[in-house]
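Here the complex is missing one protein chain, while the rest keep their positions.
Labels for the chains are A, B and C, by order of writing; each one numbers its residues from 1.
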Amino acid sequence: MKRVFDTQLIGPFAAMVIVAVIVALTTDRFLNPGNLSNLFLQVSIVALIAIGATVVIFAAGIDLSAGSMVALLTMILAQMLKFMGIPLVLAIPLILVVGGVFGLVLGLITAYGRIPSFITTLAALIALRGLALTFNNGSPIFSLDPALEPIFYGKIAGIPMPAFYLLFFYGLAAFTMNFTKLGREIYAVGGNPAAAVLTGINVKKVQTITFVVAGFMTAVGAILMSARLNSGSPNYGQTLELQAIAAAVVGGASLAGGRGNILATFMGAMTIVIVQNGLNLNAAPSSVQNIVLGLIILLAVGIDMWRAEISTLMARILGRGKGAEAAPRRKEA
Amino acid sequence: MKRVFDTQLIGPFAAMVIVAVIVALTTDRFLNPGNLSNLFLQVSIVALIAIGATVVIFAAGIDLSAGSMVALLTMILAQMLKFMGIPLVLAIPLILVVGGVFGLVLGLITAYGRIPSFITTLAALIALRGLALTFNNGSPIFSLDPALEPIFYGKIAGIPMPAFYLLFFYGLAAFTMNFTKLGREIYAVGGNPAAAVLTGINVKKVQTITFVVAGFMTAVGAILMSARLNSGSPNYGQTLELQAIAAAVVGGASLAGGRGNILATFMGAMTIVIVQNGLNLNAAPSSVQNIVLGLIILLAVGIDMWRAEISTLMARILGRGKGAEAAPRRKEA
Amino acid sequence: MTTQADTPLWEFVDISKAYPGVLANDKVCIRLMPGSIHGLLGENGCGKSTMIKTLSGVQQPDSGTILHNGRPVVIADPQAARDFGIATVFQEFSIVPTLSVGENIYLGNMPRSRFGIVNWRKIHADAAAVLAEMNVDIPTEAIAGSLSVGEQQLVEIAKAVAINAKMIILDEPTAALGEDEIERLHQLLRAMRKRGTAILYVSHRLDEVERIVDEVTILRNGRVVRASGETEINVAQIVSAMVGEDIGEHYPKEQNASDEVVFEARGIATRAGVAETSFSLRKGEVLGLGGVLGSGRTEIARAIFGTDELTAGELVLNGAPVRFRREIDAIEAGIALVPENRKYDGLFFNFRASGNITAASLGGLSRFGVLNLRAEERATHDLIRDLEISTQAEEKTVNFLSGGNQQKIVIARWLFSNAQILILDEPTQGIDIGAKIAVYKLINQLTRAGKSIILISSDHDELLAMSDRIAVVQHGAVRRIVPASELGHDDLVRASADPAETPKEEAFA
Partner (left out) sequence: EDYPVPVPLAEGAQAPIAAITPVNETFRIAYMPPATEFNYYIAIGEGIKSVAAEEGVEVFMLAPQSGADINGQMGMIQDVLTQDVDAIIFGTHDEFAAAPLLKQAVDKGMAVVMINSDIPNFPTPIHGVVGYSQRNGTHKIADWAIETYGDKPLKVGIIEGQPGYHSTERVGGFLDGIEGNANFDVVVSIDGKWNVEGGNTAGMDILQSHPDLDLIFAANDYMIIGASFAAKALGRSDIVLLGNDGDTSGLEEIAAGNVTATVNTSPFLMGKAAMHATIDALQGSYPGGWIETPTSIEDKDGAIAVLQEPEKLFPLPSKTY
């Protein structure tokens, strides 16, 4: 467990707590239980998609396609439920498979086609939204299936369903990254792909798998989105990929790959959502929300990057001389 | 001149011509002079912003902020013209300075703050649009100044004004990149920053300059956008940064930095616009436009990446044995 | 025809491998016997690493047969190679800098429980045991990227040792090691040989080849020019076989030193570890810096070059104190640094020779910021001709050139900048004997022209032969300066690695 809850979590955890305390000080509505359970609803979709985004980043890739893929998948799900008469119990696994297959295609193009993932997924960001628009003449499909809503809004023992998905998928992801061959291979591929090849790791396969994971988690997010909004729309999920990447980055994942803790991504996502919640509770305009989110991203990465300088500075302020130890420098991504 | 029009231009130029021929075959409206002059109007804003995006990419950075910065700058310009009574002749240089200063700030954070440019400009992408929304309650500002429109729609000797801006700025950029110390240093920094430091190049300064260029060119784009729509709006320029990057990439710039020809970016932008124009002339829905644009990006990079394999294949098809020469491989970005 | 004991463990027959445009291996045959150290030698680009990649399952040969204990087999991938008991230390670092030392050692081969769960305790315990066996003191929890280059190379070797292989392949394992570390590696290899391990060994350091290798195969242009047993293990014979001609003196040293002091370091120190270092450099002199791995020679170079800020002391150039706030100040004062890793710190692979050669002199090559491209081409052309660099360099980007040509281009950069003082940090690392001699001749040419050189080299023979005086560096400080002629190989080893003064964490325990 020491391995899962390692020191890399301290920073993101501290950031989350500090932000929560600040928000709690500005409004007493924050700590109200109803609001706390809201946080899980709010964070769920982006946090689940961020698992995939983070795994791709661990392997030194980037996935810009999630937002458009969510739109496309909600449209496909809506099409299946509303116009093709496919029952929900069948449609859901099908969507998960479709998401995985999209990820597989992106992964194959990236890994075996040797195209930088930024390009592959940028192309997908553009093309998949186009594809989403080809369904139902580009109109949203509303009112899908009453059984869909409880998937998002349901509760078990008073705990909102999304909390369980988060627990399950983050648990699985943390286990995989820390205790399985695949997880370690992902870090190795991200840390030094050339070395990974020479140690017999099938780098292209591992890279491809990370995109399959991303596609699958995007499908999970798309199902929750459909359930929350009981509809599919080619406009859904705009900038969701950036939010997912932001969560990973605020959680300390290095865009250069090979470094980071998947649980920190959850904390990154929570930090962002707590800030947004706090701004909502204080009725801040959306302009302020954007500005604050931008600054948080910058600050989170900045603090991580300047750790050595900051600790030197702290040491100096505390009068302890040059006690600070230099942290290994991140590579520029 | 051999240096400016080098072999790197052949591919993007061929792509542009092939696409133009295909479009011309599908509709006889394409070669109509009115339509051709329209192409310059269509391409101008994205092609001018793409100069900055490309220069940043040459130095191995990435600029995601252009779209939001356009929105903010159109709002600032509108504010100045409409509510602050600043005359146009003063407002335009001011906006160029403001754009340059925004670029400077992003460059300083990236280079001296050692934050990956993806992060800096992602934060800016989010925050600058928020900042744009703080002007005029987030509402667009219309009917700015009658003298603004001719900047975009005016003609000299029947040639639309944007053609002159393109000529001027691409000329200047091509000259700078190929014939000046700064241009060479940009390529050096993008090619190997560590080596650049050891050859006495001020890497941080050069990186910062590329962002100043990007900010300045974004301001040029914003002025044209304001002139085109005679208004400012916090919604303008959405995904413009991606279109600019797409132009650079279709033109063959390597995201890993150090490689590419600035004039090829113009051809990349033209290729994209010709395809869109062709689809419009054939009344294709916007869904198809997105899908085709995604595929073009993928194909352009793919062909560049697989050059060695393709020429081997061609040689084999033409029965010339293994005459193919190895092309330098791009690094994965 | 042979006895059982003479059956090769591995036999590689007529292995060919082409890359686009080059036939890197042309019907290469090698026989590897258990309990024997087999040298695979040849000039840069002759196909050694290509052969090794094929043997390690990284790539498949275009044609040829591989026999394991006499039976034909296919080494499908690196995992298959490992299953055959083959362990490889590759020329390119295959350390993952973001992972721990322990994990690196077992990467691709992690001990796991029945349910496929990674057994971290076992990884660290076993890794610690391997490092102990190698007599290396590195914590297994350390992040590999934070280690020094030499330590990383040792972890690299530990990866191969950990497999307990029947055959171990080492591709230039000593390029980043000092004399002391090399000796320890040799001890380890001798122990393995005794255990019956087959060893394939690649090095451009022919002196160490002479010391350890039992038999050699020599390649030229992808072909075997001397098979095992056809050449005696002595440097002169090996060299003539490699290069195809007799090259005479290996260290063509010229004495060009004068008495005029051009540069002085007076008690300089930096945060990177340089402590109270003083020395002087004379016109036309080669001052060698000798020391063990991590003794801080590179750091002294960085301090002189303005990369690291001085915290004490001063630099004196031509009698006047100077202060370099960054590299460009040093360059403008006529100081040059050829970094120890040309690939990461030296070359611009996106440029042809011209861009690489002029990179440090763009200011002088331009007026009002506009470059004089014609002058650039002319100067490049002349330097390529004078330094006998491959003329391909004029048209193609430098990633197509051999290591020796690449190194010459980095040095040419400083000839073009007209530097008066050149710091050469491991200038012959990883380049073949022919290219080394070219670099030595270049050093002579420079000193003859009145330029001064600070030479950092871990090849003691080279350092002793090419230097006028040698400064012994320990813990970031010059301990003493001796004329090279008064120092023998053994003296240098002893002087630089005085065990009484070497704290445990600095070198091998």
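Keep this in mind: a contact is a pair of C-beta atoms (placed from the backbone, for glycine too) under 8 Å apart; a residue touches a chain by one contact, two chains touch by 3 or more.
Keep in mind it's a predicted model, so treat the numbers as computed, not measured.
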Displayed chains contacted by the hidden chain, counting the whole assembly: A, B
Residue, one of B:L229, B:A256, B:L295 or B:A315, that touches the chain absent here: B:L229
Sole contact to the chain not displayed, among A:V19, A:I45 or A:M217: A:I45
Contact footprint on chain A, counting only the chain that is left out: 29, 32, 34-35, 38, 41-42, 45, 137-140, 142-143, 149, 153, 225, 228-231, 233-238, 276-277, 280-281, 283, 285-287, 290
For chain B, the residues touching the chain missing from this view: 29, 34-35, 38, 41-42, 82, 129-130, 133, 136-140, 142-143, 149, 152-153, 225, 228-231, 233-238, 277, 280-283, 285-286
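Simple rule for what comes next: only the chains that are shown with their structure count from here on.
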Chain whose Cα centroid lies at the greatest distance from that of chain B: C
Where chain A and chain B are represented by their mean Cα positions, the distance between them in whole Å: 29
Per-residue overlap in chain B, given as positions that touch at least 2 other chains: none
Touching two or more other chains - residues of chain C: none
For the chain A and chain C complex, residues of the former touching the latter: 3, 178-181, 183-184, 187-188, 190-192, 194-202, 254, 257-259, 328
Footprint of chain A on chain B - complex, ascending: 60, 62, 109, 113-116, 118-120, 122-134, 138, 193, 242, 245-246, 249, 255-256, 285-295, 297-298, 301-302, 305-306, 329-330, 332-333
Residues on chain C engaged by chain A in the complex (per definition of touch): 56-58, 77-79, 81-82, 88, 90, 92-99, 103, 107-110, 112, 116-118, 120, 143, 145-146, 159
